[in-house]
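Note that this complex is displayed minus one protein chain, with the remaining chains in position.
Take a look at chain A:
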Amino acid sequence: MACAHDHSCEDHNCSADFSLYKNIDFSRVRALNESVAGSVKSVFKAWERRLDNSEGVLESNDGDPELIVFIPFTSDVKIKSISVVGGAGGTSPSKMRVHNRDGIDFSDAQNMQPIQEWDLVENLQGVLEYQTRYARFQSVGSLTLHFPANFGGDTTQIYYIGLRGEATQLKRDVVATIVYEITPNPSDHKTPTETGGVSHVE
């Protein structure tokens, strides 16, 4: 089911809402089929700067409009809606599919059922946003966006991806370091009384 709502934004409201970009783990953001490696990071920015192209755009390789964008978050987030600003001249993406997993490449993306998909319209001013099925996006650790097609251009260009929602401060991550003992080492298990507190003379 594709929903596309437009709403009139009051500027201050939107910029505060589209603040989930702050929760993105930029070091691990990746895109597949981007023509310039690392350019995907430039599409996540504050809402006011959504039309600002000075830092580059995310562009797919020549003749191939598909793009996959992988977005890991620093903590679990709830996503209400997504906004995508594309390029002119048919380079805007026309479909968007969202998966909850990572490690998806193009063949996976073709075969797997996305959590939700939308038909996009050209959204050059960035005033459109696409609502999510909120129940499915309650605790999202990482998001994968797949843009399989565009409006006829040779490449697909994305200037801005905005995410509206809340960050929950929770992390679903595994424990970072676990040390397992093969044999116990008594010195690791000293209790405070053994290590000599006050020695009383009775």
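We adopt the following convention: a residue touches a chain if its C-beta (ideal position, glycine included) is under 8 Å from a C-beta of that chain, and two chains touch if they have at least 3 such contacts; residues count from 1.
The rule is simple: contacts and distances are computed from a predicted model.
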UniProt protein name of the chain not shown, from "Serine palmitoyltransferase 1", "26S proteasome non-ATPase regulatory subunit 4 homolog", "S-formylglutathione hydrolase" or "Brix domain": "26S proteasome non-ATPase regulatory subunit 4 homolog"
Residues of chain A in contact with the chain not shown: 28, 30, 32-33, 37, 61, 64, 66, 102-103, 105-107, 199, 201-202
